[in-house]
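Omission of a single protein chain aside, the complex is shown with its protein chains in their original locations.
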Amino acid sequence: MTDTAIDQTSNEHSDGDHGSTLGVSNDKLGMWVFLGSDCLLFGGLISTYMLYKDRIGPDDLGPAEMFDIPFTSVSSFVLLMSSLTVVLAITALRRNDIRRSRIWLLATSVLGAIFVGGQVYEFTVFYREGLGYTTNLFGTSFFTLTGFHGVHVTVGIVMLMSLYIQSMRGKLTSGQSEKLEIIGLYWHFVDVVWIVIFTIVYLFPQ
Amino acid sequence: MTATEQQLSEGADESSSWVKQDMVYIKTAIVLGVFTAIEVFTYFESVHKAPDWLLVITLSFLMVIKFFLVTAVFMHLRDDNAVFTKLMVLGLCIAWPVYFIMAFTFGFLPNWNPILKVLFLLVPPSITGSWLGFSFKGGTGSHH
Partner (left out) sequence: MAIVEQEDAPLELGSGESNQITERPLGAFTRPQGSGGWRSWLFTVDHKKIGIMYGAAGLLFFIIGGIYALFVRLQLSRPGNSILSAETYNQVFTMHGVVMVFLAAIPLGAAFSNYLIPLQIGARDVAFPRLNAFSFWVFLGGGLFLLTSMFIGGWWENAPDGGWFAYSPNTGVLFSPSKGIDFFAIGLQITGIASLVGAINLIVTVLNMRSPGMTLMKMPVLTWMLFITQMLLLFAMPVISVALFLLTFDRLFDANFFNVAEGADPLLWQHLFWIFGHPEVYILILPSFGIISEIIPTFSRKPIFGYPFMVFSGIAIGFMGWGVWAHHMFASGVGPVAVAAFSVSTMFIAVPTGVKILNWLATMWGGRIRFTTPMLYATAVVAMFTIGGLSGVTHSLAAADSQQTDTYYIVAHFHYVIFGGIILGFFGGFYYWWPKMFGYFLSEKLGKMSFWVMVIGFNLTFGPMHILGLQGMSRRIQTYSAGQGFDFWNFISTIGAFLIAVATAMFIVNILISRRAYRDGKTPDPGPDPWDARSLEWMTASPVPEHNFDEVIEVERQDEFWHRKWGKNESGQVVRRATAEEVAHDGSNTNVHLPSPSYWPIFAAVGLPIIGYGLIYNLWLCVIGGLFVLGGLYGWVFEPVDDPNAAGHDHDDDHEHIDDSPENQEDASEEVSVD
């Protein structure tokens, strides 16, 4: 092969994407591929919920009786704002403002934790009012759908906290901003899913 | 010194562009918050009396806008490589019709003229369902 070919590859190397054909990093592309597939996961769970939510007896506990819209609105707002804090963490990290990026990272984790805490509280209240996981089809499908979302948020918090610990050890600098960006993509996606769930599950007229 | 820091030390230009960038995010978040507030507003008594189809259309519309705002701005599909957008759109384009057709076979739609039913395949169920005075209930098979 010619020298040009070799030069070309080393140029490609310089942006860290091993001969990347599209000029994007593999890690980021991989995350987007995964998010595309996750649409189908939540689509299936939301469809199951929509199919089953009204299949309850006349005296059973259903969505109309259970939902506390003001409470869920607040926790939805909290999750929405965590999307803002995570982008602020990314921009802070990119300009190597480590201190701010840490603050925003921590804020994101805390907001996410508040959301998950709210969900746990909601589940507890439902359970006390008599809606268990096995009570009826509404309970089964509601807890499964929101539970899966909650697990996604929790995984996101774990990843953010791991990054936070890395940052405290001085190992998260502007050079690693792409890691944060990728976890941020995941985090936004979880937020987007909640936008859909909040509207369809909670707000649509029951 | 990394390239980043060099850029930074080059002057106020850079830092003001950072501020600009952050402001875009903050403004987006404000818009998202306002939309959420409007959504929640529909829940309260006086508004809630509006016909179901109107509520469903409004809420779906707001949901879609919020969805696009987050994906376009926060996930910066707006100015990132087009392949990411394509992947996301591909996922949605498979998920949405497939699950909708599944819901359709479960009788999410009223038992109208079959030709109309086929037409509904082209329109989101939340709209068509309510359009025909059909509240968004899950299926014909509910028991009791």
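Labels for the chains are A and B, by order of writing; each one numbers its residues from 1.
Throughout what follows, contacts are C-beta pairs under 8 Å (C-beta built on N, C-alpha and C of every residue); 3 or more make two chains touch, one makes a residue touch a chain.
On a predicted model such as this, the values are computed, not experimentally measured, just so you know.
Although it is not drawn here, the omitted chain touches the following shown chains in the complete assembly: A, B. When the full complex is taken into account, the listed residue touching the unshown chain is B:V83, out of B:V31, B:I57 or B:V83. From the options A:I56, A:L105, A:L131 or A:L203, the residue with contact to the unseen chain in the full assembly is A:I56. What chain B contributes to its contact with the hidden chain is residues 1-5, 7, 21, 76, 79-80, 83, 90-91, 94-95, 97-98, 101-102, 104-107, 114, 117-118, 139, 141-144. The set of chain A residues touching the chain not shown comprises 1-2, 5-6, 8-10, 13-22, 24-27, 29-31, 33-34, 36-41, 44-45, 48, 51-52, 55-56, 94-96, 133-134, 136-137, 139-141, 144, 148, 159, 162-163, 166, 170-179, 182.
What we mean here is this: only the chains that are shown with their structure count from here on.
Chain A and chain B, compared by their mean Cα positions, are separated by 16 Å.
Here chain B touches chain A in the complex through residues 2, 4-5, 8, 14-15, 18, 21-22, 25-26, 28-29, 32-33, 36, 39-40, 42-43, 48, 52, 55-56, 59-60, 62-63, 66-67, 70-71, 74-75, 80-81, 83-84, 87-88, 90-92, 94-96, 98-99, 102-103, 106, 108, 126, 135-139, 141-144, going by the rule given at the top.
Against chain B, in their complex, chain A makes its touches with residues 22-24, 28-29, 32-33, 35-40, 43-44, 46-47, 50-58, 69-70, 73, 76-77, 80-81, 83-84, 86-88, 91, 94-96, 174-175, 184-185, 188-189, 191-192, 195-196, 198-200, 203-205.
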